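The structure under discussion is supplied below as structure tokens; questions concerning it will follow.
Only a single protein chain was left out; the remaining protein chains are all shown in position.
Let's look at chain A:
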Amino acid sequence: MAARPRVVAALAAQLRDLDAAEEAFAGAAERALALAEAPRDLAAWLFVVARRRALDGVRKAAAEARTADALAQVTDMADILTLPEPIPDERLRLLFICCHPAIAPEARIALALKVICGLPVSAIARLFVVSEQTMFQRITRAKAKVREAGIAFELPPRRDWPARLAAVLLALELAFTAAYADAGGELSADLGEDLGGEVERLALLVAELVHEEPEALGLAALVLLARSRQAARLDDTGAMVPLSQQDCALWDFARITEARVLMERAAQAGRSGPYQVMAAIQLTHARRAFDGAVDWGAVVRLYDVLLALRPSPMVSLSRALALAQVEGAAAGLAAVGELPAERLALARPWHVARADLLAKTGRTGEAAAALDAALALGPPRAERLWLERWRAGLT
């Protein structure tokens, strides 16, 4: 349903109850589907109807009469149809509330992804590599904590921001990872909203609010750089185009410039961090548009820094691919061989990287098998089309 995140956030901020907000929205969405004719401004309609439903619930419980009165401004359907009020944008406030240190650390980010980005529990469970059941319980517990513990529904005072910032940035990073992996926009279509655009907007807002924190600027730059390639990521058939094959004339240079400005400001703080390094790696790729080639040596060195700051097999995998560009596919393949295969067997990028390096070293049969393994993991449509075409060309 369109505009879900914005409407749910606005409802939650007014009702001060995450569950009530989601339930009221679901009820309103059901009613919207039953309408003969779609309201002109669906988001505003959903907000007003959902708010009224929640208000009726509050009235029934005969509690918080004051809140009920405050909410009882719109009572007539005619008003709703003629006066679509602007929906207050509460997503940033809610993001900081979800990242409250009183919420269990493993639940904060999941809660933020659920409430602010509207990601389905199944998608969040995949991001955290836990079962859907576990993730569902984690989110349920976190919502109950917010409701019962009396957590303030306010943007916290400035001095409390640093304690929440790491979780806020990580939530945005994960949401963006989910959005970026969705090159064909299937997830966004399900959500009824451009998730990548939403994360970009929030990342820029956080960077503006907490501009003294270089990592906030780094993340915003990272998101901008990734978004700058939006128009180049799919070909005419809807298949994904990998970064190295993208037509850089299609890149959005306004975003690249904005990212560079943010990174320069971040660098002035003199405190590096993973997001700044990741942005630097993406900027090195972006420089292909100006230099004609990628400085792969620089990419390898930046991955070395990133590995020191935030080691992970996926970062090692990316480094191996960059190394292959500098020292040859055999060296890259050797580096990939050192990674924990059993841990990466479910990661598509691992199979895809192996396929690339195996093909370049002439081991076509093994490359085809790696592509089959990647395809067996059920990639989104755009990636599947790209892999299938590649696979067909191998034999």
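Everything below uses one rule, namely that a residue touches a chain if its C-beta (ideal position, glycine included) is under 8 Å from a C-beta of that chain, and two chains touch if they have at least 3 such contacts; residues count from 1.
Simple rule for what comes next: contacts and distances are computed from a predicted model.
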item	value
Which of "nitrile hydratase", "Peptide ABC transporter permease", "Spore germination protein" or "YciI family protein" matches, in UniProt, the chain that is not displayed	"YciI family protein"
Contacting the left-out chain in the complete assembly, out of A:Ala102, A:Ala231, A:Ala308 or A:Leu346	A:Ala102
From A:Val130, A:Ile151 or A:Leu394, residue that would touch the chain that is not displayed	A:Ile151
On chain A, residues whose C-beta touches the chain left out of the figure	63, 102, 148-154, 156, 160
